[in-house]
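Only one protein chain is missing; all other protein chains are in place.
We just call them A and B in the order they show up, numbering each chain from 1.
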Amino acid sequence: MKNTALLKKHLLFIIIAVSMLVAPLFTNAYQLRILISAALAMIFAMSLNLLMGIGGTVSFGHAAFYSIGAYTTAVLWYHFKTPYSTNFIPVILITGLAGLLLSLPMSRITGRYVTIITLSFAEIVNLIIKNWDPVTLGQMGIVGIPSVNLFGHVLKDKREFFYLTMLFVILTYIIMNWLVDSKLGRNLRAISNDAIAAEAMGIKIFPYKVIVFTISAIFAGIAGSLYAHLMSYVEPATFNANLSFECISMVVIGGLGNFAGTMVGALFLKILPEYLRQFEFLFKYRMIAYGLVLVIVMWINHSIPGTKLKNAISTRISALFRKKSAEAEEV
Amino acid sequence: MKKLLSLLLVVLMLITSFGCTKPEDKVESAADENGDFHIAVSLPYTGTNASYAEYIDMGIKVALKKLENEGWLNGDGTGKIICDYYDDKNDATEGATIATKVTTSTEPYYLLEVGSFASGVSYPCANIYKEAEMVQYALTCSKSDYLATSGDWGFSLSMTQDTAAARVAAYDIKYLNFDKIALIYSNDSWGLETCKFYTETAEKLGVQLLASEKYDDGQQDFTSILTKIKQTNPQLVMCFCAENDIVLIRQQAETVGLSCEWQVSSKSRTSNVLQNLGDLGEGLYGIYAKTKDLNDPVYIEYEKLYKEMYPQKFADDNNTTQKYADQGYNCMMTVIWAIKETMKTGTTRQAFRDKLATLTDFPGVQGKLTFATGRKILQIQYLSRIVRGEDGKLKWVNFEDILDTFDVDAVAGLK
Partner (left out) sequence: MAKFLQILVNGISLGSIYALTAIGYSLIYSILQLINMSNAAVFLTSAVIFYALYSSITAGQVALTFILTLLAAGALGYVIELVAIRPIREKGDSNTYALISSIGVKTILEQICQGTFGSEIKSFPTLLAGKYIDIMGARTSAIQIIIIVVTLSILFVMNWYTQHNRVGRGLRALSQNLNACHLMGMPVNTLIGVSFAVGSILAAVSGVAYCMYLSSISISVGAAIGNKAFAATVLGGIGVLKGAVVGGYILAVIESFVAGYWSMSAMNFVSFSVIIIVLIIKPTGIFGKKEQYKV
């Protein structure tokens, strides 16, 4: 019976993963391109969900890790002509290190102030990329990054690239879920539900924050490194605050702490703008429709797939938002 | 249930995001069954560069109107050119998605793509067009290695910066005889390149720049760097900036009391700048790529149509056509020319490219257009200045006979 429970828990993920995996048989290059963007966004957004949904940190600067990942592989290729498989380890090390670095102030800073730290961190990373001309070429961008090269095999076909990305999506999902179900995850949830109670129980908070930030950064970095090879071009302007906000939206639409939901959120937000393209009357107002959809989705039902997880970030704050009826009952 | 419904919604959206099966390998002609040609236009219709997109779009539509008046390609109302317009928001990812769509679409089958305004968009897309062997007519891309990056398939109507910026330096130093020059440029690929080539040429001509200050996109308060520049007492401040920024910079220079001569590059030698600067604009130098010859029949015809189609814009711009609209028009006219030339033998993407690359002395609205070796566009550039006309109104005046006495290419070391 354990198996059926497991299947039920991951049903949404299995449906998405299977349909994504067979999709390239039916799609054209354009649709495949959207699916690739969505798959990259899935990895990126799931990594943020670990931070937000399980770690309880609203990050406004997740794009920083994405850009570090993209630039690590791009810079290594540019200066040393190393293939992707060689760059992969440095990508993990450097983004992990960046995550570690960002987690250090978190020993003192909590709650709402974390948001501004992540925002500032992202701005600083972006400014370094913009102005460190000898290494990153600054605003000139790095041109002509080749397709992913895995131990001598070049993924020329976009389908191959898609399957590589999907491999990472599945890996991310499995690792994230494993993390959440492990002792580490239980402690994390205890911390984000009630930090003080957790501390009283003898759980040391800070080491967990370090771990969450590092892992989250690594996966965002992997997504970024794939992005660089997909686009064959990186420039600092791509990794602006809007990228972070888009990522937050994906996580929130899918439901905090719900990784399969995040995948749907990513699919939804990547397909929506392209879908809106076909309505001619929306031509210049496509993004208005996009904004409206965001508001309405939040309004009707905050998470599309519906699993109302206990909101990790704000059990404390949500008291302020509590329903009137609930309040009446309390009285 | 809700999960399944939401998934269904997403799948439905994906299916209806239209597009068909894989493209056929061999195409006899790019025309569809009605004999019409399809062109994809991808421009930043929204975002901070939307004003440029709008003007280019206008120029393209004027050219299409002209063709329509002539009875389209065959002269009998058949052989239309149909443009599909895409908004890339000046965003690399969106641009690349559009490029993938455009290159693989069969219904309609696109002959070429026009647009990709900034290099941040034209570069990631160049790769996609190169692989698909389809022309990317990035008419405004002026980055010096664009043509090399795009393989054989990239075209641009803008001169590359190694030529353009070097000429500006030559004019400033040897013609206007300034030797105390400060530089302000935007921190983007265009600004960095222009700054590099300008500084190099200036040094070659024996002038060391007093200051060179860059600023990031979205910056609006320039008072601090202007105060800093003021300390160096320049005779001339050269600005490689977008037109919106030069207005702010010039106004704020007044606030901090920096008085000297000012110059902008060809990007900002626009009627917009003239209008918004008001009296402050008087004396501002600019660079102009080939004057409009008002008696040129090509120009007269263009202006007439432009005035008919966009009377308000025409009046707003002091009864002139806008420069970027001219470029859009030129671009589409050369496209029409290349299609007509290849129609007898079958206009495929390859044939179209080969023909376009041979463009020589094509009568455009900014003078003759030629793609030299390596598709490099050759244009003459004049010095230009805002002066007060006899009617008391400010206007841009081009130094049209400057080249008779001053060989700018020789001075700039381009020959």
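Heads up, the rule we're going with is that a contact is a pair of C-beta atoms (placed from the backbone, for glycine too) under 8 Å apart; a residue touches a chain by one contact, two chains touch by 3 or more.
Keep in mind that what you see is a predicted model, and the values were worked out from it rather than measured.
Trainee: List the shown chains that the missing chain touches in the full complex.
Mentor: The undisplayed chain, in the complete complex, is in contact with A, B.
Trainee: Could you tell which one of B:Gly75, B:Gly218, B:Gly374 or B:Gly389 touches the chain left off the display?
Mentor: That would be B:Gly218, which touches the missing chain.
Trainee: Touching the left-out chain: which of A:Leu7, A:Val22, A:Val135 or A:Leu292?
Mentor: A:Leu292
Trainee: Sort through A:Phe121, A:Phe213 or A:Phe268 and give me the one touching the missing partner chain.
Mentor: Answer from the full complex: A:Phe121 touches the omitted chain.
Trainee: To test your reading of the contact rule: which positions on subunit A touch the chain that is missing from view?
Mentor: 52, 58, 105, 108-113, 115-117, 119-121, 123-124, 127-128, 130-131, 194-197, 200, 241, 245, 248-249, 252-253, 256, 284-285, 287-288, 290-295, 298-299, 302, 311, 313-314, 316-324, 326-327, 331
Trainee: Just checking the interface: what residues of subunit B touch the absent partner chain?
Mentor: Contacting residues on subunit B, toward the hidden partner: 46-51, 54, 187, 213-216, 218-221, 223-225, 227-228, 230-231, 243-244, 247-248, 251-252, 254-257, 272, 275-276, 278.
Just so it is clear, only the chains that are shown with their structure count from here on.
Trainee: How many angstrom lie between the CA centroids of subunit A and subunit B, rounded to a whole number?
Mentor: Centre-to-centre distance between subunit A and subunit B: 36 Å.
Trainee: Within their complex, state which residues of subunit A touch subunit B.
Mentor: The contact residues of subunit A facing subunit B are 11-12, 15-16, 19, 23, 27-35, 37, 130-131, 138-141, 143-144, 231-233, 235, 237-238, 264, 267-268, 271-275, 277-278, 283-284, 286-287, 301, 304-306.
Trainee: Can you name the residues of subunit B that touch subunit A in the complex?
Mentor: Answer in residue numbers: 2-4, 6-7, 10-11, 13-14, 16-22, 45-46, 85-87, 89, 91-94, 96-97, 100-101, 103-105, 119-120, 123-124, 127, 145, 149, 187-189, 191-193, 216-217.
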